[in-house]
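Only one structure is covered here, and it is reproduced in the block below.
Note that this complex is displayed minus one protein chain, with the remaining chains in position.
And now, subunit A:
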Amino acid sequence: MLSDMSTVVTLAVFAPIVGAAIVGGFGRWLGNIPSQAITTGLLFVACALSWFTFIQHTWGGMEDFTVTVLPFINIGTFHSAWSIRIDALSSTMLIVVTSVSSLVHLYSWGYMSEDPSRPRFFAYLSLFTFAMLMLVTAADFMQLFFGWEGVGLASYLLIGFWFQKESASSAAIKAFVVNRVGDFGFALGIMTVYWQFGTINFHELFPMIAAHQGQTWEFLGQSFSALDLAAFLLFIGAMGKSAQFFLHTWLPDAMEGPTPVSALIHAATMVTAGVYMVCLLSPLFEYAPVAKMIVAYIGAITAIFAASIGFTQNDIKRVIAYSTCSQLGYMFFAAGVGAYQAAMFHLFTHAFFKALLFLGAGSVIHGMHHEQDMRKMGGLWKYLPITYGVMTIGTIAITGLGIPETQFGFAGFFSKDAIIESAWAAHNTPQGMFAFCMGIAAALLTSFYSWRLIAMTFHGKKHWEHNEAHGHDHHHEVIDGHDASEPAHDDHGHDDHHGHGHDHKPHESPWVMLVPICLLAVGAVFAGVGFAPYFIGEHAQEFWGHAIFTGPTNHIMHEAHEIEEMWVKLAPLAVTLLGMLLAWYYYIARPNLPKQMAAKDGPVYNFLYHKWYFDEVYQATFVKLTKILGDFFWKVLDIKIIDNLGPNGAAWTALKSAKNLVKTQTGYVYHYAFAMFLGVVGLLTYVFWLVH
C-alpha cells in the first residue's frame, strides 16, 4: 500500500515537470494545441493523483510518510535528499496547488488563445507547478529552498511573460529583487537552524527544538534568543514571498503578468508559501514567542494596510491584488496567535475564491477587450451574465457572509471567522487584541472594496459606451503611471477572432474559460462548510496529526470554540453588511460621490491612492542609495582604484619597463659584453655578501 502511494505521489509531483520539459524544449516544434494538451493533461493527472492522496490521508487512514527520491548533498554532517513528504499539510497543499493549477491551465486555453508564444506560457505554468509541489513536499530546508527559488523563478518569468512591454519586464525585475531581500533572510534562517541543530531535516529537527528552548546567542554584547532569531529570519523569507508589509510592493506590480498567472501564482498558491512555511515550522514558532508576536503584528498591519489601499484603486486586478495581500495578512496573524489550523484553513478556502475572483476579472478583461480600468466599465452584468454570477459568489465568499452559529455560509465565512475568533481568544495579549481589532476593521474594508468592485464593474452606467468614439486608443491609456493594457501584439487580430469587427460591445468568455470559473465557484461556496470539521472542527485533531504542533500552553483553537461573547461572533457579519451597504450607497445609489471625493484630492485619498507612498519612499531611499553606492563602487572604487592600481596599472608598468628594457638592447657587442661584465661583478658581490 505504502509503496503504491509512493508511486502515486511521485507521479503527482513530477508530472508537471515532464510537461514543462517536453513543451519547453519542443513546444515550437509540437505546435500550440499539442503543447497545451500535454501540459494541461499532465496537470489533470497530477490533480487526480493529489486528490486521491488527500482522500487516502483524510479518510483512508493513511499514515504520514516520506519518499526519498534521490540523494542531493552529502557533505560531512550536512545531508539533504530530494524527497516527498506527505502529511496533512502537504496533502492539503497538493490539492490546492494542482486543482487551481489545472483549472488555470484549462482557462488559459481561452484567455491566451491569441498569444503567439503559448507553448512557452504553458511550459512556464507547468514549471511553476512543479516548483510549488517541490516546495510543499519538501522534507528538509534545502528542498524547501529549491522550491522557494523555483517558484520565484517561474513567477519572474511569468510576470515578464510579455517582456516586450517595459512595465512588465520592470515589474518582473522588481518582484525578483524584492524577493531576494526576503530570500536572503530565509537563507540566513536556514543557516541559523543548521548552526544550532546540525541538521536541516524537518524530521530530525522538530523533536530537538524543545530542548533548545532558552538558548541564547551573544552579539554585540546583547543576548538574543536563538530560536527567536532563527524563526524571525525564516519569517523574513515568508514576508517576501507572501508580500507582507514592507516587502509587499512587488505584488501589485506583478499584475503586469497575464491574468491566469495572477490567479495561480499571485493569489492562490505561491504567495501562500510563506503562510505554509510558518505553519510547517509551527514546532519552531511555538518556542519562539517574540518571532510569533512579530508574525502577528506584521500580519495584522498588512491586513488593514492592504485593505485600505484596495478601496481607492481603479485597476480591477490591482484591487484584487491588494485584497490578496490583505487576506495573507489574516493568515499570518492567525499563525502569529497560534491558530495555525485556522491559517491553513483560510489559505485553503482563499485559494478557491481568490482564484475565482482573478479568473473572473480575467474574463471581464477578456470581454472588455483588455480594458482593466474599472472606471471605464459598468453595467456589464447583462453582457457577461455568467461571469457576473460567479464573481458575485466569489465576493460573497471573500467577504465571509454567513450566519453565525449555523452551517450556512460561504467558504470565507468559516475560515475568516475562525481567524477573527482565534484572535479574540488571544485578546489577553497585546498582539491578539491588536490583531482582533485590525481583523474587524479590515473585514469592513474588504466588504467595501469587494462590493465596490462588483458595483463599478457590473452595475451603474455603461462607461465603455462613450469610449467607442476613441476607437482603439483606450487600449493604451495610462492608468496610475503604468500602461494598463496588455501588450500591443495581443491586439492583433483580436477583433477578427471574435468576429466583432470594430464593435466594442463586451462579450461573454468562451466555455473553456467559464468552466474553470464555475468549478472554482463550487469550491468557493462549499470548501468552507465541507472542510471546516476537518481543518478547525471536531476532526481537526486526527486530521492534522503531527503535521502542526501546538505548544503545551497554546489552547487558542480550543478557546476560539468556547467564546461566550456573542458580539464577537456577530461583529464580522455586522461590519461586512455595513461595508456592503456603504458600497451600495457610494457606487450605486450616489455614484457621483466617490468621483467628487477623488476630485477633491484630499490628503487621505492621495495617501491611500498612492499606496501609502511606499514605492516613492523605497525609490527615494533604497533604490537611490543603492544607485549611489553602485556608482561609487563602479566609478571610484573599480575604475579609479582597482583598475588603475590593478590590471591597468600592472599593464602600464609592464609596458613601461618593456620599453626601457628594449632600449638596452642596442645591438652593439660592447654593450652586451659590458652587461655580461656587470652581471659577473654583481653576482660575485652578491655571493661575497652571502658568504660573509
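Here is the rule we go by: a contact is a pair of C-beta atoms (placed from the backbone, for glycine too) under 8 Å apart; a residue touches a chain by one contact, two chains touch by 3 or more; residues count from 1.
As a working rule, contacts and distances are computed from a predicted model.
Engineer: Which name from "Chaperone ATPase, ATP-dependent Clp protease ATP-binding subunit ClpC", "NADH-quinone oxidoreductase subunit N", "Sarcosine oxidase subunit alpha family protein" or "Aspartyl/glutamyl-tRNA(Asn/Gln) amidotransferase subunit C" does UniProt give the chain that's left off?
Structural biologist: The record names the chain that does not appear here as "NADH-quinone oxidoreductase subunit N".
Engineer: Which listed residue (A:Gly60, A:Gly602, A:Gly630 or A:Gly679) would be found touching the missing chain in the intact complex?
Structural biologist: Touching the chain that is not displayed is residue A:Gly679.
Engineer: Which residue among A:Thr68, A:Gln541 or A:Gln665 touches the omitted chain?
Structural biologist: Final answer for the missing-chain contact: A:Gln665.
Engineer: In terms of residues, what is the contact footprint of the unshown chain on subunit A?
Structural biologist: 654-655, 657-659, 661-662, 664-665, 667, 669, 671-673, 675-676, 678-680, 682-684, 686-688, 690-691
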